[in-house]
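My structure is below; once you've seen it, I'll send some questions.
Missing here: one protein chain of the complex. Every other protein chain is in place.
By letter and in written order, the chains are A and B; residue numbering begins at 1 in each of them.
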Amino acid sequence: MKNDTPLLEVKNLDVRFAVRGGDLTALRGISFSLDKGERLGLVGESGAGKSVAAFSILNLIARPGYIAGGQILLEGKDLAAMSERELRKIRGNRIAMIFQDPMMTLNPVLTIGTQMVEAIKAHRRISTKAARDIALDKLRKVQIPSPEKRLDQYPHELSGGMRQRVIIAIALLLDPEIIVADEPTTALDVTIQAEIMALLLDLCEQENVALMLITHDLGVVSQVTQRMLVMYSGRIIEQGPTREIINDAQHPYTQGLINALPQMGEPGARLFQIPGSMPSLKNVPTGCPFHPRCDFATDQCRQAMPDYVRSGNVDVACYEVSNLIEQEKRMQEAGS
Amino acid sequence: MTTATLSRWNRFRESFLWYSFKRDKVAIASFIVLLLMVFAAVFAPLFAPTNPYDLAQIDIMNSELPPVGMSGADPAFPLGTDAQGRDMLSTILYGTRVSLLIGFGAVVLQAALGILFGLLAGYMGGKVDSILMRIADVQLSFSTLMVAIIVGAVFKASFGNLMFGEIAIYMLIFIIGVAEWPQIARTVRASVLAEKKKEYVDAAKVMGFRTNRIMFRHILPNTLSPIFVIATVQIANAIISEAALSFLGLGMPETQPSLGSLIKSGFDYIQSGSWWITLIPGLVLVVLVLVINLLGDWLRDVMNPRLYKG
């Protein structure tokens, strides 16, 4: 493997849903990459397409959804073009997934141990005894109290936080290279969320696993990830190093999201608010999808989707930003 | 959207119901057949060549004439005649009318009882629920037939045969309606249990609305979809129940035949070769029940929220 090819690279991905009255575009021209051991945050509000993006990485889009174009390259091999058989070798093995609801992964009528052993044996030819040992080892890694006991318990006997730990252990079972975590702590209380996030972060660092964290919580993204993507209406509108975006967001939507957080406002004063709400997929506006809610919108924004421009280390799709950059350039040229 | 107000028709045109109906050929065909049959039955006096209830129009000499296309047929009686010389086409039209009337009537009664008891049981819970649902269990453990035999016998004994002929329709509606209300009550109760946990019910309580208002104005409209599905299937069931009762001689008298009593009256003549007296009303009954059931299936598929989202 050459050093400069990223572990996972998504190129120009389009995902559509075939519904009555034509296709809905859920993802439009999504491109990003994930390096080995990197932690990437995917931020957006409901309906932005972040879960679709997560599912499409594993080529898990269920009908009526389908991948309409683009590539998902795992070390150069296109997952979008693979057969079900080949995909099964990758899912759970090289790329693992953690869902918001632990019960999506856990079968309520089987013990934790049975499920973990099954997951290992689906990919590796080893004895049940050996598989059980691996399971036990992973349960220890996620710091579950008395892991031996947990193997023989059923999912409903565990608390929510404990279940999410088991899910993380299951995700780690086959030593994946990538973990995709879709809102892994949204259903949990704050104190438990903090524990789970810290655990996930430590494990990814120790095992050098790349993490793709999908969440709506900017606080969590800022604590856990190195780079982040902001999605709006099926498009990535801003991506770059997390610190840089959090401290100095370029896109008006990202700025709005950050400024609307109660912790950003003066207590008792009005919060910054973005007017309106995200358009449904059925009627995405022309041009930049954010323009009806944007204070800076011009005719240019209403007509065509802006291309990405680079500002610092951040890629932004916004005419306001690109115009500013060009203006600066011109002034510099005039000055020199 | 530009128009702030949409007419009901437009709403319907945009609804999922209409959309899936348009795409379902079976549903469309069933609906057309049902519509034709209901239309023909309702306006039977306009279409029927003769009035089978009018003894003056019946000539015993015309008895057991075969349908057109067979030897000995009389073109005046396209579907032949029965043993009493009544025109089969007319009797079937009138019979379908009686069957449909009993089917709809029984379901209206079932729905009224079922909705009332289901709402009460589901919303009140506790003792009211236990008592009503035990009554429903007891009711279901009697078969419709048993109830019919007992009630029919009581009616016949107390009103005499002549009077009985006049009230038979109401008696059948009553029997079938009372025998099957628990089906609807259970469905309603189940959806009330789900609905009453929703916050709009709490919001209504917080407003201080009285129990009756909350039950009938707020919860009931939200339980109608499953009632609709069940009621459709129950119409078909009621028509079959009526036919079965009439076939056993517990239902409509032969002077006002329903499809069931027509089948029965012809059954005695099958041996003598007059198969059409039984077979044609039988076919009509099968088609009627089939199209109602097909429509019921389609409705269930459309209104089942899990399938709707899937």
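In this text, a residue touches a chain if its C-beta (ideal position, glycine included) is under 8 Å from a C-beta of that chain, and two chains touch if they have at least 3 such contacts.
Going forward, contacts and distances are computed from a predicted model.
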Missing subunit (named according to UniProt) among the choices "Phosphoribosylaminoimidazole carboxylase (NCAIR synthetase)", "Cell division protein", "ATP-binding cassette domain-containing protein" or "Cytochrome c oxidase subunit 1": "ATP-binding cassette domain-containing protein"
Hidden-chain contact residue, picked from the options A:V109, A:V190 or A:A334: A:V190
Omitted-chain contact residue, chosen from A:I67, A:V224 or A:L281: A:V224
Residue of A:V19, A:A81, A:L261 or A:M331 in touch with the missing chain, whole complex considered: A:L261
Touch list for chain B against the chain that is not drawn: 4-6, 198-200, 202-209, 218, 221-222
Chain A residues touching the omitted chain (full complex): 45-46, 159, 161-162, 189-195, 197-198, 201, 216-220, 222-224, 243, 246, 256-258, 260-265, 267-268, 270-275, 277-278
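Heads up, the rule we're going with is that only the chains that are shown with their structure count from here on.
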Separation of chain A from chain B, taking each centre as the mean of its C-alpha atoms, in whole Å: 55
